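Apart from one protein chain that is not included, each protein chain of the complex appears where it belongs.
Then we have chain A:
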Amino acid sequence: MTILETITFILCLMGVFFMLLSSFGLLRLPDVYTRGHSAGKAGTIGVIGVLLGVGLYHADPLATAKMLALIVFFLLTSPVAAQIIERAAFVTEVEMLENDAPNDLKGRYDEHGNLR
């Protein structure tokens, strides 16, 4: 293995490890609000690791530029997507864990999702 292949493998291994952690958390965590943490943070870090490896391995500068643009896109949009889903879950009153205090937003949304 050359040095480039070794670095690519290490980056992709870190990414795949975080993606495994993220899907394990999505499967095992108790309610929808805690699952949002694993889907929103660990999934983003995992796919960024894999994309860094791919962008490093391809010799074409255009492919590397596309991968860097995609990394910025994931950094911007993936936490936003997780937050939008959590907000929809809170507005439609999906139940959370027992003893999950403090819940400062309880009762402050009407049924259309607007703040009272």
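Everything below uses one rule, namely that a residue touches a chain if its C-beta (ideal position, glycine included) is under 8 Å from a C-beta of that chain, and two chains touch if they have at least 3 such contacts; residues count from 1.
The rule is simple: contacts and distances are computed from a predicted model.
J.: Looking only at the UniProt record of the hidden chain, which name from "Cation transporter", "NADH-quinone oxidoreductase subunit J", "glutaryl-CoA dehydrogenase (ETF)" or "ATP-binding cassette domain-containing protein" is the right one?
T.: Matching "Cation transporter", "NADH-quinone oxidoreductase subunit J", "glutaryl-CoA dehydrogenase (ETF)" or "ATP-binding cassette domain-containing protein" to the record, the invisible chain is "Cation transporter".
J.: In the full complex, which residues of chain A touch the absent chain?
T.: Chain A touches the chain not shown through residues 1-2, 5, 8-9, 12-13, 15-16, 19-20, 22-24, 26-27, 32, 35-36, 39, 43-44, 46-47, 50-51, 53-54, 57-58, 60, 62-63, 66-67, 69-70, 73-74, 77-78, 81-82, 84-89, 91-92, 94, 111-113.
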